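And then chain A:
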Amino acid sequence: MVGSPVLLIAIPLLAAFLIPLLGMIWKELVRIIPGLVLAYMMILSASLLYYVLENGPIIEVLAGWRPPIGINLVFSPFTGFLATIMTFLGFIVWLYSYRFKRNVEFEPSKKYFIFLMMLVAGSVGIVLTGDIFNQFVFIEIVGISAYALTAFYTGRNAAEASFKYLLMGSLSASALLIAIAIIYSQLGTLNMADIADNIHLMDPRFKVIAMILFIVGLGIEAEIFPLNGWAPDAYTEAPGPIGAAFAGIVVKAGVYAMVRMVFTLFDVSGAVDFLLIIGLITLIIAETTALRQEQLKRMLAYSSIGQMGLVFVAFGIGTTEGIFAALFLMLNHAIIKPLLFFSGSYLVFNSKDKKISEMNGLGKYMPMTAAFFALGSFAIVGLPPFAGFWSKLSILTAAANEGMLLIIALILMVSVVEIVYYFRVVNRIYFFKFDKVTSVVPHKPRINAVIAMAVLGILILVIGFYPDAVTGVLHQASDDLQNTQQYINNVLSVGQTLTN
Partner candidate 1 sequence: MELLTHILGAIATVILAFVVGMSYGGIVRKITARVHNRIGPPWYQNFIDAFKLYGKTTAIHHGWMQIMGPAFLMVSSVVTLMFIPVLTNGGWFPNLNFEGDLIFLLYLMVFGPLGMALGAGQTGNPNSAIGVTRGLSQMVGFEIPWVMALVALMIQFDTTSITGLMEAQAQSGTWNMFSSPFAFIAAVLAMLGMFRYSPFDIVGAPTELASGPVSENGGKYLFTMMSSGSIFAFVKLTLYVDIFMGGADNLVILLLKTFSIYMIPVLYGIVSPRYRTEQAIRFFWGWPLFFGVLALIYASIF
Partner candidate 2 sequence: MEMIYLIFIIFLGGAVATYLLGKINGVLRDITFLATLIVPAVLFYTQVSIGQTVDFSMSGMNLQWGITDFGYIFAYIVLGLGVLAGIYAVAAMKGKENLGFFYSNYILSIMAMMGILFSRDLVSFFIFWEIMTWSSYLMVVFSGKDVQKVGIKYFIFSAVGAYAMLMAIVTTYSLTGSMMIDSLVTAYPGFDFSMQLLIPILLLIGFGVKSAMMPLHVWASGSYSHAPMAYTAVFSGALSKMGIYGMIIVIVSLVSQIPEGHWFREVIAWLGGITAVGGTLWAVAQDDAKKLLAYSSVAQLGYIIVGVGVGTPLAMLAALFMAVMHGLFKGTLFMAVGAIEKQTGTTNFTEVTGLIRKMPLTFLASLMSIIALAGIPPLGGFIGKWMLYESLVGSDHYMLVIVVFFSSTAAFLYCYKFLFGFFLGQEEPEWAHVKEAPAMMVVPMIIMAIGSFILGVFPGLILNPIDAGLQELGYASTQGRYWEMSMLFNEWGDKVVLQPILYTIIAVFVFFFVFVVAKNFKKTRYVSTKDISSSGEIPKAHENLTFSRGFFQPFLRAVEPLMKHQIDPLYTGFGRGMEAIFDFVRRIYTGNGQTYALYAIIFAVLLLIFKNQLFGL
């Protein structure tokens, strides 16, 4: 073992405090250190994941308090897989935005990098923690960084978007807090494994109210309909890479929390079906809304919401195959959507309104960026031989095995809508005439951004041509989530060993 999962949270938090101080020594350190931290986190979680896949989950007890009383981190194939994606993306986002706002003053960039790091650390914390109150705290850390990053440009729109996010975020926080309070009052524990072990003892009336509050609270983070009103604004107004981070990291954490709650914490039978229904509604509404968007980032935001809906549909199928498909989709989405955000924000870099109609003919002047955008579009709508195809195929096979033909039909119909709006953009970029009056002035991406995009693009191709590269991990991760009893045993047994 290379290190402890605790470091994944401790190091970035520590660095966040140190960066302002180090920045006084050399301004460049403010940019470099987050990168080093994120790279370290990425390597650490990847090697931990490798270890975990071989040797079974790591349960890390914090401060010597044993579960169920103390706080513990669970680095299992499932959580480790998500943590690896997140740290990887965090690093990629850093790489992309390394020279971001190079020419602006020191203060905003300092904030930017610190908050970015906090965002990643908080999201990893949400995924790894084994304690619901601790999770709540991490959600708040993520939330605060996210609000700040949304308002980064300090314009009127950014402030409004940030405020909306804040408003919904506080609703979420209150709902979660009440839910946690209910559970604690009923079961006297905050440890997830312990709660899961004893949930059958809980009064059904309280149980369902707690669960509904959880659904509302976590649903806001996981962007389910109709709790996702904040998302399009936040994605649009935040800087491009932060949009990518939201889509790739923050939402994944929300989805994780939601899924953990439904699959592990509660034993409510209808909850999985509920995920299916709500996912389907989210998918349909978001994708249809995306079709009529005029701004690029807003379109990407709705598409991202729609994808999360699809993830919930896959989870809602309830079988191991369904979970496998959902994880696959999360992985693909975490690779593809950032690529779209990255390339998209360069495509509309010089535009004020960020309108899709301003992108005519850019393909000729920004061949690289446009190609990455096209690749992302092809991949996300699920065209083979790109990554998105395999996740779509696995969702459909999972649904077919459960005989859900109507759902397959709905997913596919929505996919057609998705194709329409993505291809409209790709068409504009490549096959429209460049027009000096209406088109955006092209802006060449910087080398670090190109590398970041290239890494994602290559991953899309690798997964597309050789899906077996990731399916092994995904299978283990999905088994891990499915097997609640093993999760409980793992965590609680650590408590026992420590007692003994």
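Basis for inclusion: all candidates are chains of the complex that A comes from, given by their letters.
In the analysis below, contacts are C-beta pairs under 8 Å (C-beta built on N, C-alpha and C of every residue); 3 or more make two chains touch, one makes a residue touch a chain; residues count from 1.
Given the structure is predicted, the values throughout are model-derived calculations rather than measurements.
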All of 1 or 2 sit in the complex with chain A; the one touching it is 2
Given the complex, residues on chain A that touch candidate 2 span 160, 163-164, 167-168, 171, 175, 204-205, 207-209, 211-213, 215-216, 219-220, 226-227, 229-230, 232-233, 268-271, 273-274, 285, 288-289, 291-293, 378, 383-385, 389-390, 393-394, 396-397, 399-401, 403, 405, 408-409, 412-413, 415-417, 419-420, 423-424, 427-428, 430-433, 466-468, 471
